[in-house]
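Got a structure here, written out as structure tokens. Questions coming.
With one protein chain removed, the remaining protein chains of the complex are shown where they sit.
Coming up: subunit A.
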Amino acid sequence: MPAPIRLRELIRTIRTARTQAEEREMIQKESAAIRSSFREEDNTYRCRNVAKLLYMHMLGYPAHFGQLECLKLIASQKFTDKRIGYLGAMLLLDERQDSTLVFLSGWFFNNTQYVQGLALCTLGCMGSSEMCRDLAGEVEKLLKTSNSYLRKKAALCAVHVIRKVPELMEMFLPATKNLLSEKNHGVLHTSVVLLTEMCERSPDMLSHFRKLVPQLVRILKNLIMSGYSPEHDVSGISDPFLQVRILRLLRILGKGDDDSSEAMNDILAQVATNTETSKNVGNAILYETVLTIMDIKSESGLRVLAINILGRFLLNNDKNIRYVALTSLLKTVQTDHNAVQRHRSTIVDCLKDLDVSIKRRAMELSFALVNGNNIRGMMKELLYFLDSCDPEFKADCASGIFLAAEKYAPSKRWHIDTIMRVLTTAGSYVRDDCVPNLIQLITNSVEMHAYTVQRLYKALLDDISQQPFVQVSSWCIGEYGDLLVSGQCEEEDPIQVTEDEVLDVLEGLLASNLSSPVTRGYALTAVMKLSTRLSSVNRIKKVVSIYGSSIDVELQQRAVEYNALFKKYDHMRCALLERMPIMEKAAANGPTETVQTNGEAEPAGLEPKHPPTIIQPANQANDLLDLLGGNDVVPVISTAPAMKPASAGGELLDLLGGLSLSAPTPAPPIPMSQPPFLLDGLSSQPLFNDIATGIPPMTAYNKNGLKIDFTFERSNTNPNIAIITIHAANSTEAEMTNFVFQAAVPKTFQLQLLSPSSSIIPALNQGPVTQVIKVLNPQKQQLRMRIKLTYNHKGSPVQDLAEVNNFPPQSWQ
């Protein structure tokens, strides 16, 4: 019987295979030979065969039939057999096989330290819980031996036992007594590892071992101070592995403990300042030192030292060093914010690094460092990063930018610009939940509406593929399309857009393959809204009716409902499609506050000087506002308002019709004396309620049978908001239909008009129409209001303008 082929010979042969198939054939042939050799219980060559099997296993071929052979090898007397046997056990066996016998043979039948070492190694690498339980006693005995070769292995084996069977930890405690007195570095190192494991698992052990701090400090000191030791030297540093482990143990012992922390303060400072930083090994120690300093109760000087080390790391040529610096800074940025801020520019530079991991950390850290003072500069860098970064970053970066912008925006214009920049450059990576947030933001940036819609419109002309961007844009066009068409932009040159062009764009979105179903929904709703803002109602009706037979069910439903709105519910269309109201929460915490806290040069209170838009049914009310003049109390009609519309629309925009602008005097006051006919005979229903609030009601208008009373309430959530309920009563014999109430207030106020209870005021005071107005008056100015009333009465349209100046002081003070 020829001897089985040698291991190296087999390796050589297999490497000559030119194809996978050829290799497989060779392997199968040899496997078969090995299998029959095993069957024959060949002791001589078992070792060789198992070794070959291990090679084939590494190539990925099955080798389970050799598992038992490994155990036989371990039981053999020959050292070679044992060596390969233990290796095979570690490679082919796993925890699930109960192989306790394997190790017992190692202990009892052979006391060569090398065999015992093999057994300890195997147990410490792959021992199951059962094996650990069975052999823990043996390990514990060897932990106390004077043979340092075995002692160090026993220590690490004990670590494994504890990890597998934590309850056994106690039994190792006595053996740890003198571990640190060892001179042998191997034993020292493994002992520190064992102590670390025990302290991290048990608070009791932790308290118990705190007394070792002075000894650990001494050992560390000796390592640093001692001269060159060739045996343990690495680039001029003595046993860096041991130093790092000691530093880690000190970290655990010093955490949360003042005394221990103090005891290690000096040595930490020493290591931090004396360690050579030219090579990786020195930096490894410095890194561990920094981690320890940050975790224990170190004095502030030491902490600053640690952060400065990290700062220096950031400038290191070695990208590995930069990486760990960023990771650590990210951990400390919350607790030591100011210290980390000092390194902000270096961190921002890391955004341009080539390495993906470094870029990500730099991005996270940059967001953590953004504050009111650096927002402009930081945002520039972050937007540039957003432009050029990998797609995997864009979503997170965009979200981070939105958050930062919301928190620290120095002005509304800047905020809107930033949002639009993100939408146009990374608009398809923006998260879905950003869309409603952004819409809310835009809604509340009242004076930026014209600017926003114009910018978005222009960008939309270039690119309609980025869905979140398209959704926000179409929503804005739907809301503010009238501003777009009328060219009202203050912030930049207004563009010339016709109604047809706007509708072309929206219809394009509806028809485009690039648009998602959600986007189409937005676009259709936007088209519908424009029916009360633009004059091309017929065109809009056509579009809506086309989509009434759309395959997309959602779109179809919308179109059908909008159609119904045109037909049966046309009188409600205006009210339903009116401008979105300000969302109160945002109004109260607007950029006004930010402007004051971030130290910017913009004067506080800049915001209120911008003319607030009235939220009114389908109207730009800016020109109406300007009629009431500026902040001064004297009601002076200003000269032609800057936003006088070019009247591309129809009668809806023409609020100024009928009012002489040239008159420098205030509009004629409403005759406030109540005409007698209102009082005679008719039971006036108690229109006045809320006496409890203490604000008396008032009559705002009374003419031609239409009487409008105001009642007041203070908002519970915001004392600057007055809630006015109008009660419109009709004392004539004929009902007033299509009743629309509009109001304008001076620039320092903001107004929100909710939907009326009805657009028909029944005749003969049979039930007033009510409507709620919310007035925000942060500057506590005297409230004045101009109102416009339109309705149909006895077949003819009626329209009237009036001023209301008799507000009770309590309503605005």
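The rule is simple: a contact is a pair of C-beta atoms (placed from the backbone, for glycine too) under 8 Å apart; a residue touches a chain by one contact, two chains touch by 3 or more; residues count from 1.
We take it that contacts and distances are computed from a predicted model.
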item	value
Options "Proteasome subunit beta", "GATB amidotransferase", "DNA replication complex GINS protein PSF1" or "AP complex subunit sigma": UniProt name of the undisplayed chain	"AP complex subunit sigma"
Residue touching the undisplayed chain, where the options are A:Leu71, A:Ala284 or A:Ala398	A:Ala284
Per the touch definition above, residue among A:Gly137, A:Pro166, A:Gly236 or A:Pro436 touching the missing chain	A:Pro166
Missing-chain contacts mapped onto subunit A	3, 6-8, 11-12, 15, 44-45, 47-48, 51, 54-55, 58-60, 77-80, 82-84, 87, 94-95, 112, 114, 117-118, 120-121, 124-126, 128, 149, 152-153, 156-157, 159-160, 163, 166-167, 169-170, 185-186, 189-190, 193, 196-197, 200-204, 231-232, 234, 239-242, 244, 248, 280-281, 283-285, 287-288, 291, 319-324, 354-358
